[in-house]
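Note sheet for the following structure.
What follows is subunit A.
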Amino acid sequence: MINLDPKIPKGELGEKWTQYRGTMNLVAPNNKRRIDIIVVGTGLAGASAAATLGELGYNVKAFTFHDSPRRAHSIAAQGGINAAKNYQNDGDSVYRLFYDTIKGGDYRSREANVHRLAEVSVNIIDQAVAQGVPLAREYGGLLANRSFGGVQVSRTFYAKGQTGQQLLLGAYSALSRQISLGNVRMYNRHEMVDLVKVDGKARGIITRNLLTGKLDRHAAHCVVLATGGYGNVFYLSTNAMGCNVTAAWRAVHRGALMANPCYTQIHPTCIPQSGSYQSKLTLMSESLRNDGRVWVPNKVEDAEAIRKGQKTALDIPEEDRDYYLERRYPAFGNLVPRDVASRAAKVACDEGKGVVATGLGVYLDFASAIERYGKGEAHSKGIHNPGKDVITKLGEEVVAAKYGNLFDMYFKITGENPYKMPMKIYPAVHYTMGGLWVDYNLETNVPGLFALGECNFSDHGANRLGASALMQGLADGYFVIPYTIGQFLSNEIRTPKISDQLPEFEQIEKEAQARIDRLMNINGNQSAESFHRRLGAIVWEYCGMSRSEAGLKKGRQLIRDLRSEFYKDLFIPGTKDEFNPELEKALRVADFLELGETMMVDALDRNESCGGHFREEYASSEGEAARNDADYTYAAAWEWNETEPVLHKEKLEFENVELKTRSYK
Partner candidate 1 sequence: MKLTLKVWRQKSKDHKGNFENHQIEASEHMSFLEMMDVLNERLIEKKADPIAFAHDCREGICGTCNMVINGKPHGPMKGTTVCQLHMREFNDGDVIVIEPWRAAAFPIIKDLVVDRSSFDRIIQAGGYISVNTGQAQDANSIPIEKDVAAQAMDAATCIGCGACVAACPNASAMLFTSAKVNHLALLPQGQVESSKRVRSMVKQMDEEGFGACSNTGACEVECPKEISIENIAAMNRMYIAAVVGQQDQV
Partner candidate 2 sequence: MSLTGLFLITFLPVHLLGNFLLLAGDGGEAFNVYAKFMTGNPLIKFISIGLYAFIVIHAIQGVIVWRVNKAKKGSRYAVQAKNTNWAASNMGILGTIILVFILIHMYQFWLKMKLGWIPPVTIDGVEMSNLYATVSGIYSNLFFVIFYVVSMVVIGLHLSHGFQSAFQTLGLNHKKYTPLIKALGTGYSILIPLGFAVIPVWMYLAQL
């Protein structure tokens, strides 16, 4: 077993980072100029890292498969970003943010990392504002905050419903500045297809130029991966179409470990699938659950009639509706955390009470809110005995002011008016807490290989709280890696420029080429897309919202079969030496087919339920998740192996918080 040393610095929790930073090895400015760093991925984590490393004076080469850094998936984040600023004076603090994140993650993350995240969160907001990110403001000109699920303070900063876009554009502008200054060389439309190690250290990558198909070698003193999450292993998710695991998975093939791959977040409020042609799912912000009430019909017959189009929601009288969240979780009601709300929706649909044609959908109803707001408005306007029409009209206006853009988006996609008919929603894959195993320095077990942002496993444990992925990506990129990378590089100042003519580069390039040729030469009959869709269905069915031993075993076998079919019957049109999106897809699906199996293996290993990982065998009598702290307080880091992935464990030590059962009843 590999010894996974998390390298947590000594000292009090609150002092660790400050002390460590103050005593860490540094690289002198004249040496920085001689050191090359490769950053793969220019989303929030990668762009902020590349820009900051460039500012420090390193020679940075940055890569993205997108046509511009501004297209990274981070652009799609809607809700906001957390920071322990306590601008609202509502009792927030670094410790509270730390505690909420540990608890939200169901006690499966590393204390020291999470505390550091909470500490630097405040700097992120300062940095973003200095860059010109137009965060929302109050009339006094100061920054505004909103609340997010699972916490009792208002610490979320936002820019309308486009927080991710604005933060990414901020990081992109900082990156653009370093590009124009010559400190960063940007390679757009270059996909990393392999990692090169020399003497055990990560020293470079092989990329495929997506326009010409040419493979190139890039050498550096170290490699930083910030390539995002792998939610698209499910095919249908709220992730952008291009999100993939390839960079991380290639690193796993070269010795890095994949930690906790089965921890995936299923977001409860997404627009349900409408047909087999569906290509992706769209998130409807969590904020809607502040005013929307979730329900399904009490009677299966009613649900059936609705599915057949013989009845609508409006035909179901109040007494025949089951507001199941309010019923099961009276204390939190519709505002239970994401994992709980998602599972409850699945239970309702499994009972045959789903309200869309596929059977997979529940109502999110705003009628009560419209009525409540309408009455309030009428009262404050001094209208006595208002008619139903007046109330509805006034109420709709209030709801429109709060959620107008979301309602419009819903209407554009479904063609249904959510003011008149309840929204239909269903959970969808949204985020992956698992990722490359990294230590406190964000370094993987391969020396010189670092991982940032969603592609590492570091901070969210088994469940992520809303608005903290943006925080983590930017913390890693702006405020952690620029320091911790020095721990590795300070020992490399005598290492001359790494040559891309070393035999290791030649060998790995050959292997990458062979992998491409292998896929191109299968010349079967099925598209990469069709394999992807089938893989997604299997992973969703057996390793989605609820998992069981039998199901996971079956799912694993199905994936193995699918994988062998893939290598026999894949068809890729076109050639490898041209712009060929189908080949890109095929290479990514090949990696998903291995990752998918590893997820099943990981979920099988974890004989407990925690956060996003729910094993049917490990539930309380009321059907709630039951953790097993005695046996599973570890991060499971997997070494890939075609026959049987190998488990390595990092024991999680909790010195500052007490492990408790989460309850929302």
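Here is how the candidates were picked: all candidates are chains of the complex that A comes from, given by their letters.
Note that in this section a contact is a pair of C-beta atoms (placed from the backbone, for glycine too) under 8 Å apart; a residue touches a chain by one contact, two chains touch by 3 or more; residues count from 1.
Quantities reported herein were computed from a predicted structural model and do not represent experimental measurements.
Candidate 1 is the one, among 1 or 2, that touches subunit A in this complex. Across the complex, subunit A meets candidate 1 through its residues 48, 51-52, 55, 66-71, 73, 75-76, 85, 87, 123, 125-132, 134-143, 159-160, 162, 165-166, 169, 172-174, 176-177, 179-180, 186, 188, 211, 240-242, 274-275, 277-280, 282-283, 409, 412-415, 478-479, 482, 525, 527, 529-530, 571, 573-574, 578-579, 581-582.
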